[in-house]
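Of the protein chains in this complex, one is absent; all others appear in place.
Chains: A and B, in written order; residue numbering restarts at 1 for each.
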Amino acid sequence: MTSTVAERVGRLERQWAERPGVLGWLTTTDHKRVGLLYFWTTLVFFGAGGVEALIMRSQLIKANNSLVGPEVFDQLFTVHGMTMIFWFIIPMTTGAFGNYLVPLMVGARDMAFPRMNALSFWIFVASGIFLYIGLFSGFGPDAGWFNYVPLADRHFDPSRNIEFYTLALAFNSIASTLTSANLIVTILKLRAPGMSFNRMPLFCFAFLAASFGLIFALPSLSVDLLFLYLQRNLGFHFFDAAHGGSSFLWQHLFWFFGHPEVYILIVPAFGIATEIIPAFTRRKMLAFPLVAIAELLVVFIGFGVWAHHMFATGLPSTTLVFFAGATSMVVIPSTIQVFAWTMSIYTGRPKFRTPLLFIVGFIVMFVAGGLTGIMFLAIPFDQQVTDTYFVVAHFHYIIFGAAVFPIFGGMYYWFPKVTGKLYFERPGQISFWIIFVGTNLLFFPMHIVGLLGMPRRVYTYPGDMGWTSYNLVESIGGYVTAIGILVLFANLVVSYFRGAPSGPDPWHGPTLEWSVPSPPPEYNFAVIPTVSSAYANWDSDDRERDGHRLTAGVGTLERGHEQHVSSLIDGWTAEIVDMPHASPWPILLALALSLLFAMLVITKFMFAAIFLVIVALTLLGWHGKEPQER
Amino acid sequence: MSIRRLSQLQWIGFLVGGPIWFLEFIAGIGASEAVCNPASGRWGVPHDAVQLGLMVFAALCVLVALVASVVVFRETYAVEEQDPPPHGRIHFFSAASIGGNVIFLAIILLTGIATIVDRTCHQA
Partner (left out) sequence: MTDVAVDARARERLSLGWWGVAMLIATEAALFAMMIGSYFYLRFKNAHWPPPGVPEPKVVVPLVLLGVLMLTAFPMWRAARSATPRRWLLLALFVQSGYFAMEVSDFQDDLHHFTPQQHAYGSIYYTLLGADHGHVAVGLLLNAWLLWKLLFGMTEYRRKAIRAIAFYWYAVIVLTIVVTLTVTSPAFAR
């Protein structure tokens, strides 16, 4: 009997084996490898964004400083914002955590579209290289991450900086759209038999919400970018009132994307929190249906609040009250989640290991940032603090607190699964405390200095405004945070080489990824798992049943790269399909697209058209090989 | 109640509220913008009447969805949270929809009343 199991596993190992070496990584379509590629690449961009932040904080450490001038400072805050949002948080959450974990959590062997997964990674890398070529060649975007017209129009910003803005973002948004489509179809169609929606992990609800958000929000940004490119380069008129346009149109389109985007930033992190809490409190999440719907509602209602970013623009109040009303209610789903998390911790048996510490830190920072957010919905108050450091404080508490803290917590939590090693706990806790103290030192004084009138996006300030000592504290906080982050990564690196073996399930985690070896084999599951709850790894009867099925050869799907496809609503077995494996087409297509976008930056439309034809031919090649018939 | 009927009511409860709120929301903003722009203000759109109509229509639809969710929730009260489909799934969505529809109803009423009571086209 045992040798039969070994034979089955051996067959799966051979069929799913990756090519060795660098070529294997360049042609991989395995969701775990793609997730790791995203992970390391986003960390490079995180470092870049962090360096930009430290330079800014060093410039602002004292009044009338001249470390960098205004032109460079403009590029720094613009590229810092763009990098952190589009090249760190979104790809880290959806690209790294989402790609690696979602197939494992739903009981699948890969994402629904493995080659498209690889494509989205290579496009993402190319778009980042694009942006930084712009920055390093002195053409970094410099009109803020939201790039308002008329400042961003030809008249005030004649050189190529804004073309790098429009095209890097447009290129990046293709990658995000592809990843989102992949995550949605994976979550809807590749669930293990028995995984109806009420038995799906909350992590998957969060990623479903964020992905739907991206699918519907990114087009608004794309339209805005298209209009701006046409206006700047082909003389179209969308945003200039002299020719029937409106600069408000840029803002409406931008924020229709921009507000859902910020919920998209934090909702995957909510998903991470909803998995770490059950694991370290040893109880199921309270109010499961309400937490699940809250994750979806935050993003859905978030599509209706965009003009709260425009309260100071002079729009009529009869229009703006719609947004004030929706903004007041969008708080409710977040609050439901905060109550569920804190009550689950309170009523559970918490073990405050590093991952849970980061989640508690996240809850504290998120509540603080959320409270200032609620204050903004009062239009008169908003009009007082618009464009001051109070806003900067608010969104950094939210983004750092509600997105970055869970990301750090998640890195520690899933470190054993990805590497097969345990991290060192003591340095982990130390890294948490340094980062927590550092971020509060860095961002809290911004509330005060903002209320004292310090505007955003200024490269320096006079010494007699009473702002100097707050800026000093903030800059010190920035350096402390940087040290904490370095300790965190040093710990992970040393743990990788020196950590004790973790085994498959060091935390007795609730979800299916903990039922497979660490790190998981290429095929994830030797047998398609039986699922009877959203905490499948805690259902020991089902896991035992899987063991018997493996021995009997039932549900092992060993004929090629087989994947189980389920029906949409209740997860019944609909078909078995043959999945694509390693392929060179994704990286080739990404290359062709990069060249196309490069031609658009330098407005060489003839060459752009040629590369468009090459893109079409590459797609033809991609679809040349068909899956095996069943 | 048959499982088919339960399932239909469950989907009404889950799928109606959000889209109705969003469409009413966009229509309301659109009406406000249409009235308050110099170029289109001359079309004579009766702002408050339009907003009242939109609010009442949307509120009624969401109320129907809410009632459907409550009915299904009560019918499936004995079902456990992690029970197998279709009953487990139906109960889950009905519970979730109650929360969602209450929030949508609140937004519709808040924004509708605010925009009617407020001075039309007064700059904020």
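Operating definition for what follows: contacts are C-beta pairs under 8 Å (C-beta built on N, C-alpha and C of every residue); 3 or more make two chains touch, one makes a residue touch a chain.
It should be emphasised that the depicted structure is a prediction, and the values quoted were computed from it without experimental measurement.
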- Task: Decide which residue listed in A:Val68, A:Ile133, A:Ile215 or A:Val364 touches the omitted chain of the complex.
- Result: A:Ile215
- Query: Which listed residue (A:Ala96, A:Leu557 or A:Leu588) would be found touching the missing chain in the intact complex?
  - Reply: A:Leu557
- Query: Thinking of the whole complex, not just what is shown, which of A:Arg19, A:His155, A:His237 or A:Lys351 touches the missing chain?
  - Reply: A:His237
- Note on the structure: Touch assignment to the omitted chain, from A:Leu188, A:Ala206 or A:Val473, lands on A:Leu188
- Query: Residues of chain A in contact with the chain that isn't shown?
  - Reply: 112-113, 116, 177, 180-181, 184-185, 188-189, 193, 215-220, 222-223, 226-227, 230-231, 234-238, 241, 243-246, 248-249, 252-253, 256, 528, 553-557, 559, 562, 564-570, 572-577, 616, 620, 623, 626-627, 629-630
- Message: In the complete complex, the non-displayed chain touches which residues of chain B?
- Response: 30, 33-34, 37-40
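Keep this in mind: only the chains that are shown with their structure count from here on.
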- Query: Which of the residues in chain A come into contact with chain B in the complex?
  - Reply: 194, 196-199, 288-290, 292-294, 296-297, 300-301, 303-304, 311, 314-322, 324-326, 328-329, 332-333, 336, 379, 383, 532-534, 569-571
- Message: With touch defined as at the start, can you tell me which chain B residues reach chain A in the complex?
- Response: 18, 21-22, 25, 28-29, 32-33, 35-36, 47, 81-86, 88-89, 91-93, 95-97, 99-100, 103, 106-107, 110-111, 114-115, 118-124
